[in-house]
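Only one protein chain is missing; all other protein chains are in place.
Chains: A, B and C, in written order; residue numbering restarts at 1 for each.
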Amino acid sequence: MTDKPKIGVYVCHCGINISATVDVEAVAEYAQNLPNVHLARTYSYMCSDPGQALIKKDIREQGLNRVIVASCSPRMHENTFRKAVQEEGLNPYFLEIANIREQCSWVHDNKEEATAKAKKIVASAVAKSRLLEPLESKEVDAEPAALIIGAGIAGIQASLDIADAGFKVYLVEKSPSVGGRMAQLDKTFPTLDCSACILTPKMVDCASHPNIELMTYSEVEEVDGFVGNFTVRVRKKARYVDVNICTGCGECAKACRLANRISSEFDEGMGQRSAIYLPFPQAVPAKYTIDPENCLMLTRGKCGKGPRCEEACQAGAINFEQQDEIVEFKVGAIIVATGFDTFDASRKPEYGYSDYPNVITGLEMERLVSSSGPTGGEIKVFNGEEEIVPKEIAFIKCVGSRDASVGNEYCSRVCCMYTAKQAHLLREKIPDARIRVYYMDVRAFGKGYEEFYDRVRRENVRYIRGNPSEIFKRGNKLVVKVEDTLTSTPLEDEVDMVVLAVGLEPRADMRQVMDLLRLSQSGDRFFLEAHPKLRPVDTATDGVFLAGCCQGPKDIPDTVAQAKGAASSAMVPLARGKVTINAQVATVDESTCRGCGYCVNVCPYSAIEMVTINRFGHEVEVARVNEALCKGCGSCSSVCLSDSIQPKSFRDRQILPQIAALGGMS
Amino acid sequence: MSAVLLNKDKWPVFVGKLSGKVWVPKVEDGDAICFAPLSGGEAELPRFCNTRIPPKEIVFPETETLYRFKAGGYEIKAPQPDEKTVIVGIRPCDARAMKIVDSLFHWGVDDPYYLKRREMTTLVGLACSSPGPNCFCTSVGGGPASTEGLDVIMFDLNDYYLLEDITEKGKALLEEAEGLFEKAGDDALKQKDESISDAESKINRSVNVEGILEGLPGLWEDPLWKRVSASCLGCGTCTYLCPTCHCFDIQDETEGFEARRYRTWDSCMFEEYTRHASGHNPRPTRKERTRNRINHKYSYYVDKFDLIACVGCGRCINYCPVNIDIVDILRQVKEAL
Amino acid sequence: MSEDFEPNIVAFLCNWCSYAGADLAGTSRVHYPANIKVIRVMCSGRVNPLYVMNALQQGADGVLVSGCHPGDCHYMEGNYYARRRLGIFKELLEFVGVDSRRFHMSWVSASEGHKWKEVVEKTVEDVRAAGPFKGFRRWQIDW
Partner (left out) sequence: MDLEQLRKTTAEVAARDDVKYLIGWEKGTYGYRVSPVFIENEADAEDLIFSPLCTSNLATYLTLVEKPPLPRGQKADIRKVALMVKGCDSRAVAQILVEKGIEREQIIVIGCPCPGVVDVDLLAAKYPEIAENTELKWSGEDFTLIRGGEEIPVKREEVLAEKCRLCRYPNPVISDITIGEPVKPWQTEEDPGVSEIEEKSVEERWEYWEEQFARCIRCYSCRNVCPLCYCEDCILDRLNPTWVNRAVNFSENTAFHIARAFHLAGRCVECGECERVCPVNIPLGRLNRKLAREVRGKYGFEPGLDPDGKPFQASYKPDDPEDFIL
């Protein structure tokens, strides 16, 4: 039982912000006569220290047990005043704000009308205040561990930061090695660092860090629970190689009947691998994996007279009987760093990517130019059947970006710079090449980017403003058909090779992760952050954070920065060891709940479950709220036919009197 | 008591001369739902068996303000009924019912609202000429021309109404329209007697209440209650349409600083009728509630006032959605004795 | 309808979009009629359609419910549920003879201060045209 309400109403002048259009004295006088109102005062700035002191003094001396501040929007100072009343020992949820500034004094000019409205707003707050209930913010222990999904540079960086801070990290990667997209790159713009050189040490650190449990070739299957207390189930897919025994010597791959007959994902299909393989030489862990979709033993049940890999493996690490393994563990926070897909250039058929082998994508160019790539760093492409060293080269930017016709209206943010970089690298490799870049705009916004772009242009790389309409073959040349939009000249550029600067897209398999973690997509289909500006690494699911390109295209520095941001956000509950649960949660009256499950259907957070209770000898199903998951939206309560589930502070019995006060003739 | 004749041509003049608010049965789409204040257009009383809603609502309104009050000042305003009322065309069973209910509102405390309305009301009954399929008034002490509770009784003699005053109030009412009447001759009186016996003969449902009144307490745990209540929906049709049911609930309704306390019909067939604040319900199922309804009418009320609180109007049978039939229940009670 | 009739309109706004949008209208000093009085709820999904009924019964001449645009709900889908339930409720109100101009619903985002003003103006205009609501107002009944 709470005491009989004794309400103090404080009407703020807000300088003249309120008092210019609202007769604050009249409002206070009106409030004074409302039921349960003990006193009503006005003050120039309620949010100021003396303003707050006024409230505190009255709580102390007058024994107020409810406070209403009629001032600015609750979105401004609700927390300020909650804290103030709490300091005097009052439950913070006994504070109610009447918004008479943003939604009254600032939007009306007739003083009489504005005053009348302010009175109603205050009456509505009083009506609710009388029926408020004290709420407790509960705390639960947080598991001092984190799950990172995806071991590209974002996942690696976040893992290392969290692990270095002393927390356990489970780093789960779908493919056989960590490294992600960055491992595929040759050099990085604008510094031209060798990508592998800066990434590999971090990959190795990841594998050897005592606090990191690395799970490659693994997928997260199920996530239950809530911030601080997630239970995660991971499927470690069978590699058919005992990683504890495998030395990574590679004899098996050489012996494989399918050696060099399967196209390599890492080399974007330009190189070949075996059915038992290491994705790339610096892969971490340096353990071989059998590709179950190609291996003859696994697809047909037999491989010649016997699998050669097994024969070749001195260590005896091959095990065709290996099964997937499910591991379960608890974490307090989760970082999603699942990366991106590159735009599939065949979706722009006018560029002939599917038809001409010398039309390649930017990522293929990375492999081509890489000394560890399929050509050993030599720039060679097939022009029809003939392998050539291209001398006349065109880059086309914004392929699959800023293009509503393929559904991607966003800028992919990296293509301008990687094109500049690749142009530079080509110039190094083929000094006499004629290099042209077709662009819509050049966006060189990062640190050192504009300088780099300038440098590349000075290296006789010609930038032509125009968005090519078509690429076709004429003789043994590719023709890029384009209009130079600066001079309005139609051009036909005959070249040996075209590099399509493909953009970044959300991963095709992101739906799985969305369902797993109840994430949403933004308009560009990447994962939606909690707030585009102020909570860029948070998601709507507490305890789940985003890092890297899964949230939107970004370059390596931004990815690393965001990963570090996500890591530090994720570490908040881990470091505190506790999480505070929203106090304004829904609650079920189990005596009237009829167990229909409507609320379970509408809850976006899966915060409601059905439980069986014994009601005086009868087993009945009722809804129960997991307070740690509930966000207090209240959707459950408006579908509840028996009004049994109600969000605290926004109960029907608190809202109906507000309606009466606003509508009413009181 | 004197009998007079009123030519039906003069009906509108007659009702027009009555002082006070005159209520008559209202028929719409061939169905008499309830009594309604005279609108002035009525050429004569409509043909009807009986209204679905009994005229008890005129003296015992479904919702009635007891008093109003204001926060702070405790300013209490209690309305007082002060309107003279005539109910014309009330059936003898419903008039008897009022008389039966009077005892309750006199019991211990005089209920000023009800009693004042009763005092202001004159009942001009219309004897039954064609009882309904479920009428059994003759089994419970009434009859198609019972005058109990009536001030005036009327008989429909085709072109004429024959009116007889029963009480002083009735006599005074007839005096208000004195010039309109003709003297009732022997023919008319004979016709009246014939119509009564004709109506009585058309009543084809009956209950032998002998033994039931005393026997009911002994059947408290009898399985019959479960049986007869199994299909009950727990709605208030039987009780709300019953002319003798008189239970009410008292509620407050507030708006702003003002409030009113009112009473409104309640039904012992509702689950929350006996539900305690704790949630405990001494009549937890429809079985106990059905048992209570029968006992109240045929046992408790008899003990207290020596009256059966059932006039055999048949409404509860006619309108029960699931054919719960008080005559049949009483038959089963009788069998179980 | 009397010219000087000032309708009384109760509005239910979701905390994250429409209430913020209305706040923005305030910060931007966008002026609109004072007839609208707001009840803040966390999500438009919280708005039980019976609130609309209750507001009309308790003295409102009109009701407005506003939430985030579809797809923008802070709680992902609350506004979709609201749209379905309030949509069917509006059909019911119209069928029993409540003027459809008395109940409106809108999507107003946190950045749409101007749209909020337009929505308010439209609602006030409509309710004004529909006139004072006597319908089934609770305390007009003489008892």
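The rule is simple: a residue touches a chain if its C-beta (ideal position, glycine included) is under 8 Å from a C-beta of that chain, and two chains touch if they have at least 3 such contacts.
What you see is a predicted model, and the numbers here were worked out from it, not measured in a lab.
Considering the complete complex, the chain that is not shown touches A, B, C.
Here one chain is not drawn; of A:H38, A:R75, A:K429 or A:R594, the residue touching it is A:R594. Set against the missing chain, the residues B:N50, B:T85, B:T121 or B:N134 yield one that touches it, B:N134. Screening B:Y114, B:Y160, B:F181 or B:W265 for touch with the missing chain picks out B:W265.
Set against the missing chain, the residues B:V13, B:A78 or B:V322 yield one that touches it, B:V322.
Interface residues of chain B facing the missing partner chain: 29-31, 33-34, 52-53, 62-63, 133-134, 205, 230-231, 233-237, 240-241, 249, 251, 253, 262, 264-265, 267, 270-272, 281, 284-286, 317, 319, 321-323, 325, 327-328. One chain is missing from the display, and on chain A it is touched by residues 591-592, 594-599, 601-602, 610, 615-621, 639, 641-643, 651-653, 656-657.
The chain not displayed touches chain C at residues 49-50, 53-54, 57, 70-71, 77, 80-81, 83-85, 87-100, 104-107, 119, 122-123, 135-138, 140-141, 143.
As a working rule, only the chains that are shown with their structure count from here on.
Centres computed as Cα averages put chain A at a distance of 34 Å from chain C.
Centroids built from CA atoms put chain B at 72 Å from chain A. Chain geometry summary: the mean Cα position of chain B and that of chain C are 47 Å apart.
Touching of two or more other chains is recorded for residues 255 of chain B. Among all residues of chain A, those that touch two or more other chains are 660, 664-665.
Within the complex formed with chain A, the residues of chain C that make contact are 8, 10, 15, 19-20, 22-27, 29-34, 37-43, 45-49, 51, 54-56, 58-60, 71, 74-78, 81-82, 85, 117, 139. Residue ranges of chain B in contact with chain A, taken from their complex: 71, 255-258, 279. For chain A in complex with chain B, the touching residues are 35, 591, 660-661, 664-666.
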